[in-house]
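Notes follow the structure.
Every protein chain except one is present and positioned as in the full complex.
Chain naming follows the written order as A and B, and within any one chain the residues start at number 1.
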Amino acid sequence: AEYEWTFQTSETAGEPQFEVKKAWADNIKTMSDGRIAIEILPVNAVVQANQTLDAVSSGILQGHLTDPSYFSGQNPAFGMLGNLVGAWGDPLEYLEYMQHGGGEELYNELVEPYGVHLIGAGATGLESFVSKRPIRTVDDLKGLKVRAPEGMVYNIFQKAGAAPVNLPGSEVYTGLEKGVIDAADYTVFATNDDQGLHSFAKYPSYPGFHSLPMVAVSMNKDIWDGLPADLKAIMETATDSMAYDMVFTLKARDLKAVSAARANPDVEVIDMAPEERAKFRRIAQQEWKVWAEKNELTGKVYESVVSFLTERNLM
Amino acid sequence: MDIATATMLLVGAIFALLVTGLPLAFVTGLVALGYTFGWFGPMALPLVTSRVYGFITEYSLVAVPMFVLMASLLDRSGIAKDLFNAMRLMAGRLPGGVAIQTIVVAFFLAAMSGIIGGEIVLLGILALPQMLRLGYDKHIAIGVVCAGGSLGTMMPPSIVLIIYGLIANQSIADLFTAAITPAIVLMASYILYVLIRCLRNPALGPVMPEEERRASFQSKGELIKAVGVPAMIAGLVLGSIYGGVASVTEAAAMGSFGVLVAVMLRGEFSITLMQRALSQTMNTCGMIIWIGIGAAALVGVYNLMGGNRFVSSMILGLDIPPLAIIMVMMAILLLLGLFLDWIGIAMLTLPIFVPIIIQLGYDPVWFGVLFAVNMQVSFLSPPFGPAAFYLKGVAPEGISLKDIFVSLLPFIAIQLCVLALLLLWPQLSLWLV
């Protein structure tokens, strides 16, 4: 191939997102008639998940398909664009914002100084909330020991009265099983189910209310800038197509797992009422304001999202 | 250069540097640096230090210094000596009794921890000098410590099985359940081996002479205290984990805190003792972690070079029956186990192996247990046997790496037998799932 690249993802090879990302690379190979060959590697294969931005920027990796929340420590704007808790009712709203509401331009304003270019945005869908305690209302979150990683999830749960615990992902399974934590911000419903989390965390919330992570598809800017226009168009088109593939593939898997779980008398799948979701969203919005103050770019993200949501009557 | 040649050369370079006596930590690290530089150029070198950063900030490794500190404090206070004297007394007239009890202790440790570095160091500091002091055969004592200490990744909680579950997207609950029986079989086989050896030659595990029996432990109270304190500490750690009080990693910290309190209550605490225990912890961890650092770096580079594609093409190119494919996979795992750390092996092979296993119609949970047993072998097998290196770092003077590896051979043979048993009889692991 004319171009041979290695892209790292943020999933293990067993997760369905990984297959979707591999299909993206195959698609690009076909569309470019073999001129671009991309190797898709699982999380931690070359560097740790929170070091891929650095690796793409310095050219060790040519690109990555990842959740930008990992880079919140570089700039909180990554956390806001990557997972603005409470903003999106479903992934299509978020994709509309990124593709047609100015989100992708803002993201590029954020990453281009790092020598990285965003090809396009995807999303996984609303993550399910795994819990050992039934969470029907926002009040039920009071005192809930919930695992929350980097990004704004922690602060929002804290504002909602929960007691967030900053525990690494590898400790979630045992921690939840033994009751060190009551709930976790983890991943999509079907994957939680596959890993056996619902055998002891019997009150999953679906659709989730707390988290919709972005899948940022980006690559080294120097390489991108040097590509001919036809290949750029191919990369962008393939990425937009992957975004929908991702959402609908995961949704189909989730629905299958949800109906199996509904049939299981030991598990109660909770669908939080709209007025409670709105309550949680209002709490989240207070936190957006706090983050908007952090720097010029977070301020811009805030303005942009709020005006997008207001125009569509979603605030 | 193609990847097959590069792989050969990589293995060759590791072995060549190894025999010169260059510290292991620098062997794998140098090869990683050399390949990064040669394959990708100087701008890619930070990849190596990025792996170092990723490795040392791994949360589960926090348990390692906690276990080492626990061991060092137990050893420096009289707690360890009292415990082993009591164990010897309780062993009665059974030759090898203390070694067998050590395996049982190791089994309990395995239920407290998911990574083996801390456990082997703990047993190496506590049990090994004590068994040697009691006149036990060096080879049996060493083998028991390394093989027993490695059980930590077979018994839940086990970071190996958790990582397998995450990579293969399998139920971690099922993996934990399926691993329990093989873990018990391994433990029982070790015990049987020690028992047979010592019954045939009681000098290998001498029993306590009668007059000493009468002299030691003036009162029952003393005996209870000797066993009770360590039992309470074990109870604290196990209780923290299984009672949902603390994460597995925090439970290790709870344990070392418990030991510190016990040392204070026994009136043995002093700043000098603390300083020495902490210095030993720091030095031992430096030794353990720096071995892993080089291996971690090597895996990152090899993945970037396309090593995983190479391994998968090797398997997929085979036209042989399914069971033979599994055998080939086992052989690759064992081969990689000769010079890589388990986490590197998992990262490299599982994304390739698990889909093939599913395609062939085998149960991926069963394969997970096979993988865990393979890793048991890799911990012990020379020349890159982490268990041996960990023990070497804390072993009494006069015990060389060669002594350790020689001692491990029978235990490796036992592990291979259990592996074959699992391969032919999957129900041994799956009957509980």
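In this section, a residue touches a chain if its C-beta (ideal position, glycine included) is under 8 Å from a C-beta of that chain, and two chains touch if they have at least 3 such contacts.
As a working rule, contacts and distances are computed from a predicted model.
Between the listed names "Protocatechuate 3,4-dioxygenase subunit alpha", "TRAP transporter small permease protein", "Sarcosine oxidase subunit beta" or "Acetyl-CoA C-acetyltransferase", the UniProt record for the complex's undisplayed chain reads "TRAP transporter small permease protein".
Within the full complex, the residue among A:Phe129, A:Tyr154 or A:Phe308 touching the omitted chain is A:Tyr154. Of the listed residues B:Ala262, B:Ile291 or B:Val369, the one in contact with the hidden chain in the full complex is B:Ile291.
Contact with the undisplayed chain is limited, among B:Thr49, B:Ser313, B:Gln359 or B:Gln427, to B:Thr49.
When the whole complex is considered, the residue among B:Val394, B:Leu408 or B:Leu422 that touches the unshown chain is B:Val394. Across the entire complex, the residue among B:Leu22, B:Leu265 or B:Ala413 in touch with the chain not shown is B:Leu22.
Even with one chain removed from view, subunit B keeps its contact list with that chain: residues 17-26, 29-30, 33, 37, 45-50, 52-53, 56-57, 59, 61-62, 65-66, 69, 72, 75-76, 81, 125, 129, 132-135, 137-138, 240, 245-246, 249-250, 253-254, 256-257, 260, 274-276, 278-283, 285-287, 289-291, 293, 383, 389, 392-394, 396-402.
Within the complete assembly, residues 50, 54, 57-58, 69-74, 76, 78-79, 113-115, 143, 145, 148-151, 154-155, 158, 163-168, 180 of subunit A touch the chain that is not shown.
We adopt the following convention: only the chains that are shown with their structure count from here on.
Note for the complex: subunit B touches subunit A at residues 40, 43-44, 46-47, 50-51, 53-54, 57, 59-60, 157, 159, 162-163, 165-174, 241-249, 300, 303-304, 306, 308-309, 347, 350-351, 354-355.
Those residues of subunit A lying in contact with subunit B across their complex are 6, 12-15, 39, 41-42, 44-48, 51, 54-55, 58-61, 167-168, 170-171, 173-175, 177-180, 191, 194-196, 199-200.
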